[in-house]
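Every protein chain except one is present and positioned as in the full complex.
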Amino acid sequence: MGNIFGHLFRITTWGESHGGAVGVVVDGCPSQLVLDVSAIQADLDRRRPGQSHLTTPRQESDQVEILSGVFEGQTLGTPISMLVWNKDARPSSYEHLKDTYRPSHADYTYQQKFGIRNWQGGGRSSARETVGRVAAGAIAKQILHQQRNLEIVAYVQQIHAIKTEVDTGSVTQEQVEASLVRCPDTKASEEMVLRIDQARHDGDSLGGIVGAVARGVPVGLGEPVFDKLKADLAKAMMSLPATMGFTIGSGFDSVSMTGIEHNDPFYNDQGNIRTRTNHSGGTQGGISNGENIVLQVAFKPTATIRRDQETIDVFGNPVTLSARGRHDPCVLPRAIPIVEAMMALVLVDHYLRQQAKTLP
Amino acid sequence: MGNIFGHLFRITTWGESHGGAVGVVVDGCPSQLVLDVSAIQADLDRRRPGQSHLTTPRQESDQVEILSGVFEGQTLGTPISMLVWNKDARPSSYEHLKDTYRPSHADYTYQQKFGIRNWQGGGRSSARETVGRVAAGAIAKQILHQQRNLEIVAYVQQIHAIKTEVDTGSVTQEQVEASLVRCPDTKASEEMVLRIDQARHDGDSLGGIVGAVARGVPVGLGEPVFDKLKADLAKAMMSLPATMGFTIGSGFDSVSMTGIEHNDPFYNDQGNIRTRTNHSGGTQGGISNGENIVLQVAFKPTATIRRDQETIDVFGNPVTLSARGRHDPCVLPRAIPIVEAMMALVLVDHYLRQQAKTLP
Amino acid sequence: MGNIFGHLFRITTWGESHGGAVGVVVDGCPSQLVLDVSAIQADLDRRRPGQSHLTTPRQESDQVEILSGVFEGQTLGTPISMLVWNKDARPSSYEHLKDTYRPSHADYTYQQKFGIRNWQGGGRSSARETVGRVAAGAIAKQILHQQRNLEIVAYVQQIHAIKTEVDTGSVTQEQVEASLVRCPDTKASEEMVLRIDQARHDGDSLGGIVGAVARGVPVGLGEPVFDKLKADLAKAMMSLPATMGFTIGSGFDSVSMTGIEHNDPFYNDQGNIRTRTNHSGGTQGGISNGENIVLQVAFKPTATIRRDQETIDVFGNPVTLSARGRHDPCVLPRAIPIVEAMMALVLVDHYLRQQAKTLP
Partner (left out) sequence: MGNIFGHLFRITTWGESHGGAVGVVVDGCPSQLVLDVSAIQADLDRRRPGQSHLTTPRQESDQVEILSGVFEGQTLGTPISMLVWNKDARPSSYEHLKDTYRPSHADYTYQQKFGIRNWQGGGRSSARETVGRVAAGAIAKQILHQQRNLEIVAYVQQIHAIKTEVDTGSVTQEQVEASLVRCPDTKASEEMVLRIDQARHDGDSLGGIVGAVARGVPVGLGEPVFDKLKADLAKAMMSLPATMGFTIGSGFDSVSMTGIEHNDPFYNDQGNIRTRTNHSGGTQGGISNGENIVLQVAFKPTATIRRDQETIDVFGNPVTLSARGRHDPCVLPRAIPIVEAMMALVLVDHYLRQQAKTLP
């Protein structure tokens, strides 16, 4: 249970980090979508480790294979099955972890819940599981773009103490991709690179904040009361590994504002109903209001570090987990396409749900 | 769509703020639960407006009626239908809002989505909808308490700029209820009362942060990968009116920590596997680890204020929404039982899901 | 669990036969439907016992109350909560059944599954539960009729050994309602009346076959592979009390035909693609093909009879269940609006699902 997401655009992801493959089945993709497979591959490449000296050096080529649901370049309306083979399986390099619970990893909870775990590299709790999300999200993005010209851009907004402001109205994927750390602010980006290099040198790791915006969202997406747009976005983001918090619009800053400051006044912009501010982050009453959807996601510093740590083994004995191997000191740059994918999956699901409501 | 929550303990809420009634149907409550109806009523009373001079003066008696699913004091395993009649319907007092979109309310988005809206007091987007959540949550609490001695305490942690620290290990409902604003810190509580009185005087409103803790949560709740415990908690909280953010454990503070600082070391506490710190907030890999579940929810200042505001009418014309009537300057105290209810609903659902996994 | 039906037009029924009330919540009804409440009441009246001397004499007035989701005569797009109070509760008349398992009733299985049961008249397994289905189905019918002029007619096709053929292309509800037993064949109808009177006199009961047709079904309803139209119709019908079998189109008769006899040849009927025969019963590959949907449902003879029967009590001791009270020797006439309701619920759900597929 728990590996299915969505109500009408429904994805099932599967796969461990060191099993045969990882993949996803998309059930509910409308038919006759002209599918751009290269765009799916491009997002997988953005997610892939080893894109720069900053990220984990493990090489996974991550070539997507589409096994069903597409015929002569178009979707059939039947399930789209996509997989990526695991090529870089080196169980031996995890042998020393077989009997040890790594701090703040899922080793202990998986073992307790399931009575068994694949100790070869994180198993199902590995970030490798997000391959399926990114592939499915890339299809969702294409639907939203083709149908509504809807555009999603995610970006690194903060790494450790280095933060920046991003103009959500104008930031582009090109600006984001121009940065090694996917932060569109050139100066902050440079500082972040240095900070990450230092963390790598220290054997330590860093967290941060990813921001994202969706522009061109039609009015009316979101289903009160439980499936509010902000609620489904929150679930989507908090289902990602290492996430600790989610905000929409003004988020925790709203707390120190008063009602008169926070309310977004409506006005008529030459026939379009708009709000003068967007503290609401694009939804009101759980339903999109046509303004940009703006959200933030907090990621903790990665649990994998290259430092000795006190912990216990599976028998309950205290042990020291020795520093060894290489590590990825900051996963935020790689998280960008994943956050975009989750946002697209939520929006396309609600887009289809809204279609179902429309009686001619 | 969107009015059903949960997978095994499934609730359907219904009702507008000024229709005949509001209610909930609970599908999946285990049988033979000895049901304490007075505890349900007590939580509804805590949710009710008009409990003190601080809250909205509208009087709703909110007497729960149980129409099915209970027999001779025990649950039957069949759906439990509960309702509360709407007694305080005064459509006339909303007449002036019929054609006006109130800023940061759901008037505009409901009208656009559905082509119609009940303009008498918020309709379905009203906080009155949470009556059903609280009633269902009160049952969920009883299961968790009877089965696992699991205890949930929510509290006001911040109102506007006035904040406090709460010891999540020891805070009790008695301490919370002793405060007019449901903040267990006496000094902060007094300041909050003054701040709210001022806001009322100003015709303005205030937001804040609600914190919550669940103690006694068994190891193993939560379903990777999408139905992680933190993901379902996030959805639950962000499905509430006026919520802007959700965090678990260290939340956004994790961002400025490094891995070595943030990781929670395991140790063996006389046979119990524990962690020395709880930055994770009680879940790892999306599964509960036996530590306290600790979360925070940000609420924006209430959209209803007693101040003139610029907005538009349903025809797109600019209008001034005049200050009138009375208002509730801060809903956080009333949100306490609602947050508890949502937490209980998520936990009981995952508790039952975990039962299903257990092969003898 | 198990009390929710549908994916986009989702109903939750609740209530025992002798609790406070029975009811239903409809989640997913499109907004702006002009709702004819009298049509809902009319279907409830058709379902009600005591309509003629043929049926059970218990009087239930079954007045529907709509508590939410409707505003000024139109649906709001929010949950529609409807209830009917139980007025004829006479627990004392069931007192002798408290410790006895009636043969072919649900007493034993409920007791074993839930460890408790409401022994006052069938509880949740009572046909009274179908009140909610009929009320929700009456709304579904209105959508289908208003949107597509789609028409559903169910009828009694066989009672015990007395059977008839019904012209599914022309049979009308008027013809059905003109018969005491809701069999549109006047001669068979008269024989059925006599046969039922005899069964009543014998203290015995009768089963039979209900047929139903939907005319005007658009092409394209049904979702391969599990949610085929015929699969969802089968589930809908087999979820009714006392049903033992379901067929679509040629049903079990198809077995003795060969492929060349059974295949339905396509032809072009002045621009409409039709089939010359309709052995398929209106679906191919699980999707409606525009021909009439034709189905049959077998009902066993009612388990409640007025005859001494050997059985056991809850302690496992053999006992004789004495004949007493009055009984309804044949429920088929009352099942007609219920079968129609279930058919409408399946069709409207797939109609909405098909809307969601349509990309502009």
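Per-chain numbering from 1; labels A, B and C assigned in written order.
Keep in mind that, in the parts below, contacts are C-beta pairs under 8 Å (C-beta built on N, C-alpha and C of every residue); 3 or more make two chains touch, one makes a residue touch a chain.
Treat the numbers as computed from the prediction; the structure is a model and nothing was measured.
Across the complete structure, the visible chains that the omitted chain touches are A, B, C.
For the chain left out of this panel, the touching residue among C:Ala178, C:Leu194 or C:Val225 is C:Val225.
Within the whole complex, the absent chain has one touching residue among C:Pro30, C:Pro49, C:Gly121 or C:Gly208, and that is C:Gly208.
When the full complex is taken into account, the listed residue touching the unshown chain is A:Gly123, out of A:Pro49, A:Pro103, A:Gly123 or A:Pro333. In the complete complex, the hidden chain is touched by one of A:Thr13, A:Ser205 or A:Ser256, namely A:Thr13. For chain C, the residues touching the chain absent from view are 1-5, 7, 13, 101, 103-106, 108-110, 112-114, 124-125, 129, 158, 160-161, 199, 202, 204-209, 219-220, 222-228, 230-239, 241, 243-252, 254-268, 271, 273, 275, 279-281, 283-289, 298-305, 307, 309-312, 316-318, 353-354, 356-357.
One chain of the complex is left out; on chain A, the residues touching it are 1-4, 8, 10, 12-16, 19-23, 25, 27-28, 31-32, 65-71, 74-81, 83, 113-118, 123-124. Residue-level contact of chain B with the missing chain is found at 7-8, 30-33, 77-78, 143, 147, 224, 352-353, 355-360.
Assume only the chains that are shown with their structure count from here on.
In terms of inter-chain touching, the protein chains here all touch one another pairwise. Over half of the residue numbers at the chain A-chain C interface are used by both copies of the sequence.
Measuring from the averaged C-alpha position of chain A to that of chain B gives a distance of 26 Å. Measuring from the averaged C-alpha position of chain A to that of chain C gives a distance of 46 Å.
Counting partner chains per residue, chain C shows two or more touched chains at residues 8, 31-32, 77-78.
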